[in-house]
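Shown here: the complex without one of its protein chains, the others still in place.
A and B are the chain letters, set down in written order, and residue numbers restart from 1 in every chain.
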Amino acid sequence: MAAPFVTLDQVSFDGRGHRALDQVSLRLSARSTFILGPNGAGKSVLLRVMHGLLQPSAGEVRWEPMSAAWPSGLAAGTPVGVGDTEKIATKTLSGARKPRLAMVFQRPVMLRRSVLDNVMYGMAAQGAAVGMAADIAQRAPAAANIAQRAQDVLARVGLAHLAQRPARVLSGGEQQRVALARAWALKPDVLLLDEPTASLDPHAVRAVEAIIREIAAAGTAIIMTTHHRGVAKRLADDIVFLHHGRVAEHTAARQFFDEPVSQSGRDYLKGDLE
Amino acid sequence: MKISIKRRWFAALHVFGMTAALAVASAPAQEKFITVASTTSTEQSGLFTHLLPAFEKKTGIKVRVVASGTGQALDQGRRGDADVVFVHDKPAEEKFVAEGFGVERREVMYNDFIVAGPKTDPARAKGNDILEGLKKIEAAKSPLVSRGDKSGTHAAELRHWKMAGVDPGKGNAAGAWYRECGCGMGAALNTAASMNAYVLTDRGTWLSFKNRQDLGIVIEGDTRLFNQYGVMLVNPARHPHVKKESGQALIDWLVSAEGQRAIAGYKIGGEQLFFPNAKP
Partner (left out) sequence: MTSIAASFADAFALTLSLDAQLYAIIALTLKVGITSAVISAVLGAALGAGVAAGKFPGRSMLIVLFNAAMGLPPVVAGLLVYLLLSRAGPLGAFGLLFTPSAMVIAQVLLITPVVAALSRQIIEDAWREYEEQLTSLGVSRARAALTLLWDTRFSLATVGLAGLGRALAEVGAVMIVGGNIDGVTRVMTTAIALETSKGDLPLALALGVILLGIVLLLNLAAYLLREWSVRRYG
């Protein structure tokens, strides 16, 4: 079992009068971890606390610096992503940089500009932030590279033909694919996804699933919440099952779907919880 | 992405820069000008439009007239916001000079007040006696519009009420007949025309007023209705920035033979509005 890349230590979160997370302790190490649970279990809150969008009321979240322990095999020197000379160069330095996180939300947030500009926006923001960071290992991609990388990523999600279309006129499924492209273009070490297929039709769900699979294969760790058991079965290595803000179980996916350890897990799979 | 941001910023800066340039370009060129605080009655009679071009042509000094009421014009003089004050309220003007805000009071011209009112004259006030007329209007409680704004006209009106021994405020609950509008001469005339009321006005404004409706001249010719205009330079000792040479040039021209001739030459419908009476 690989060493954990993120640790949650007795994390609690109190929001709007009730305790959304209750003393959650987790150590994630799998390439792809899916968080399951009934409505109101605290899945979305857990994801946001991990990302840093929400501050825990108690406990702490620790992301390990990049190292050989990472599932992405970065430090091991495997080239990742598209035309990726910077990444290869990184491994020769101490490699102890902070992991890059990206998140895709249930409802894709499209800026009022073209699809291509949306994808480039994320990279430009990263470039700007990096310019101020002392971490010289992360050189910001040059302007021309940004446009090229954006085009490539859009091609990989099958939306190259829509590059100049105003992003807001796209369908829900297409917008979600743009959001994925935008996140992927950042070459994140971890991709967090909050029920990304919740409001999509089956065709769009399949397209999104294929993209997530590709991103995972390219070396990004996946942490995803979903109600969609089929996707979870196909993509997950590990399952974290949440119930009433507590971790009811954290097991390998095959184990969970065959024979859940917890009673609530069993009830959930039977369909008795929702 | 960086390129389109730059383009956007250039566009925004361009618009802003053009606006700023526009604003700056509209700042007054280094022309010579003076600010004259005067009254609505003088401006609305059209006198300045007739008079000032001759002065500007002769001296190259542009005259900017700010027309409000006598009270406000004198206040502008006290604050130093004008170089010259040209109003028609002798007691107030003399006080202005006595308090050190003005250099010297020169008389320039006069006209007379008249009382305009409904042609049907419900109060039977018609005639050439202002005091009798006012008494009759008060007795009949016929509607009368007053400026109520510390203007020269208003001051004159109050003096006449006092001389007639009548208090228009008495028996006037809720503005039953005596209505103070706190407004300029033109606005007062508009109001009187709409209400078919009496109103004290100077002849100059009356002659150039176009919205008379059913009003006509009711009282005129009383020597007490004499309306004297005076001009004063704002005291540079009090306000060092006052343009005293240019301001004095205007005053000197107004009282000169040429200026006095120009004043006499202003007529509407063949009728002369102002009568020059400057003492040399």
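The definition used in the following text is that contacts are C-beta pairs under 8 Å (C-beta built on N, C-alpha and C of every residue); 3 or more make two chains touch, one makes a residue touch a chain.
This one's a predicted model, so the numbers in the text were calculated from it and none came from an experiment.
Peer 1: Relative to the complete complex, which of the depicted chains are touched by the chain excluded from display?
Peer 2: If we consider the entire complex, the absent chain touches A, B.
Peer 1: Taking the entire complex into account, which one of A:122, A:196, A:219 or A:260 touches the absent chain?
Peer 2: A:122
Peer 1: Can you work out which residue in B:57, B:170, B:241 or B:279 touches the chain that's missing from view?
Peer 2: Residue touching the absent chain, from the options given: B:241.
Peer 1: For the chain not shown, which residue from B:208, B:228, B:248 or B:272 touches it across the whole complex?
Peer 2: Spelled out, the listed residue whose C-beta touches the missing chain is B:208.
Peer 1: Where the complex has a chain not shown, which of B:32, B:64 or B:162 is the residue touching it?
Peer 2: Touching the chain that is not displayed is residue B:64.
Peer 1: Where the complex has a chain not shown, which of A:49, A:66 or A:102 is the residue touching it?
Peer 2: Among A:49, A:66 or A:102, only A:102 touches the chain that is not shown.
Peer 1: So one chain is hidden, and I want to know which residue out of A:19, A:165, A:213 or A:233 touches that hidden chain in the complete assembly.
Peer 2: Considering all chains, including the one not shown, the answer is A:165.
Peer 1: If the hidden chain were put back, which residues of chain B would touch it?
Peer 2: Counting only chain B, the missing chain is touched by 8, 15-16, 19, 22-23, 26-28, 35, 40, 44, 48-49, 64-67, 78-81, 184-187, 189-190, 193, 208-212, 239, 241.
Peer 1: If the hidden chain were put back, which residues of chain A would touch it?
Peer 2: These residues touch the chain not displayed: 48, 51, 53, 101-103, 105, 109, 111-114, 121-122, 125-126, 128-129, 165-169, 182, 186.
The definition used in the following text is that only the chains that are shown with their structure count from here on.
Peer 1: Compute the distance, rounded to whole Å, between the mean C-alpha positions of chain A and chain B.
Peer 2: From the centre of chain A to the centre of chain B is 77 Å.
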